[in-house]
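Left out: one protein chain. Kept in place: all the others.
Order of writing sets the labels: A and B. Residues in every chain begin at 1.
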Amino acid sequence: MSNLYIELTNFTEWLLGLVAALLDWTKLGFLSDFGDWLQTAPVVDFVSTLLVAVIFLITAMMFGLCFIWQERKTLGRFMDRRGTQVGFLGFFQNFADGIKVILKEHIVPKDSDHLLFELAIFAYLASTFMLFGCIPYSDNFYVIDVDLAVLLGIAIFAFGPFSILIGGWSSNNKFTLIGGMRAAAQLIALEIPLLLCIVSVAVLTGDLSFVGVVTWQEENIWLIVPLCIGALTFFIAAIGESERIPFDLPEAEAELVEGWATEYGDVRWGLQMASDYFRAYILCGLFTMLFLGGWAGPEFIWAEAWYLSKTFIVFFFFIWVRAATVRIRTDQILKLGWRRLLPLAVVNLLIAVALKVAGVF
Amino acid sequence: MDIDLSFNAMTMTAKQFGEMTKTLVRETMVATGGKKVIDKITAPIWSWGQRNSVYPLHFGIACCALEMAAAGGPRYDVERLGIVFRSSPRQSDVLLLNGWISAKIRPSLKALYEQMPSPKWVVAMGECTISGGPWYDAYNVIQGADTFIPVDVYVPGCPSRPEAMIQAFNMLNKKLTAENRGSFLDD
Partner (left out) sequence: MRIEERRYTKADHFRATGYVLKTMKVTFKGAIRATKNRPCTILYPWEKLLYPDNFRGRPGIVLERCIGCARCAKECPNQCIEMVTIELPDKGKVKRPQVNLGRCMMCGNCAEACPTNAMIVTPEFELCSYSRGGLIFDPVKLQHPHKAGYEVNYSFALLSEMNAGGEIKTYAKNDNSVHDTIVLDGAKCISCSRCAKTCPTGAIEMVETGEVNPKTKKPIKQPKFDNTKCVVCEQCVDVCPKSALSVKEVL
């Protein structure tokens, strides 16, 4: 149980006790019974879990928005210009975007498959927000500690190409269809090296939960040292999985007019753009957890702050690659995924197995 | 109040029920003065959001498009004002017209304008979009964009300087702030 959960359970008990006391004060029989029911364990559990989820989601989304801010400002400096300047240092740009996007008209293309059109984007957004729940920020600040959290995260992440394909097809637009197919091919190709790197980490640590992996790294060594090839492969595959430059042909402007999400216009599109960055944030978070020691670090700042700082630094490298490289063609991306990254990931797995068998770790 | 209260619940479809509820809510809010209060509170927020995040459509027709691109460059960075060029009309607010509009591209531009979700605006950049410019006697050039779509701001110049384009977006911000007063519940 995380500290967050314990604190919030105490808070919920106090709150529900207050509500029950208020209902008692009215001296009506059925209201007092209702107040008593409110204080039973299942209700307290339910309300506190709900509060934990809401608070965690809001916190994670705020930090996710910080990633968008970081990208815009840092990309600006790479290009010798200032980034956004809306609000204090540009922090309020995301809120302005959000407000504007809410006020827009909702347009559905005429001959599109209306149900799938709405469901596809909903599935994409839902899979991104579900992932926030899987990734803890530290020992004490998480929603739930699943034993197979890493696998669960990648599994939910892999739902993305499915919804991209459906969204691209259901828009009744041949360019979104092509964009969706290209995106699905690219994401499937780049997931295999990702998974193999995770397997190599699991071989060494023997544990697929985040807490286990980070604890192992705290005791032994940050996994980027023995598994450097794996870290590099994971890094390149992560850039490709979040469809950033140099792998962003599925949403290239001159080619495909924004790719699979061309026909989505309002809140759906706003949240889709945000969730593209959230997916990049989650992959950076995975990289930090698996290779950079997660929240391990000296005690002078909070563990959550260590985790976030490392993730921001990894994302800086994502942005640096974006500023420096050019977009490569789809067949070159697929060739990279299948013919270059996959052998590297296998080599990395062999190194991990050799290290484990030799008893080094 | 202007509501027809003689409905028959059994013969209404879901859509009619939705319409009736919307009308009821709107009329109640107007009558009790609640709409005014909410307008006063939300109009500044809506305006702030809309003017700090204007997304023009990246549709360059001719020479003024290069000035639009220069405005997005490092020297006159427009991203610091919240302006991000989007390629899809569904995702943009402003149709930024630059370059002469030939009769061949006029139907495409009209289609692009209609594909943009409201609220939307049009900025006519450069002499050719204001009035046909140097091609005032050409058979194939439309003499001004406002002959087929409503234009909100005109930017003279041949080509308009990037600073003039930024001034146009400032004027557009003033216009949309004024348009937003009294806009709650207007859909």
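Please note the rule applied: contacts are C-beta pairs under 8 Å (C-beta built on N, C-alpha and C of every residue); 3 or more make two chains touch, one makes a residue touch a chain.
Owing to the predicted nature of the structure, the values given are computational and were not obtained by experimental measurement.
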Displayed partners of the chain not shown (whole complex): A, B
Hidden-chain contact residue, picked from the options B:Met20, B:Ile105 or B:Met171: B:Met171
Absent chain, residues of chain B that touch it: 74-77, 80, 127, 130-134, 136, 144, 146, 152-158, 160-164, 166-168, 170-171, 175
Residues from chain A at the interface with the omitted partner, ascending: 74, 76-82, 85, 320-321, 323-325
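FYI, only the chains that are shown with their structure count from here on.
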Sites on chain A touched by chain B in the complex: 72, 76, 79-87, 90, 92-93, 95-100, 103-107, 253, 257-258, 262-266, 269
Residues of chain B touching chain A in the complex: 45-46, 48-50, 52-53, 58, 73-75, 77, 79-82, 86-88, 90-91, 93, 115, 117-119
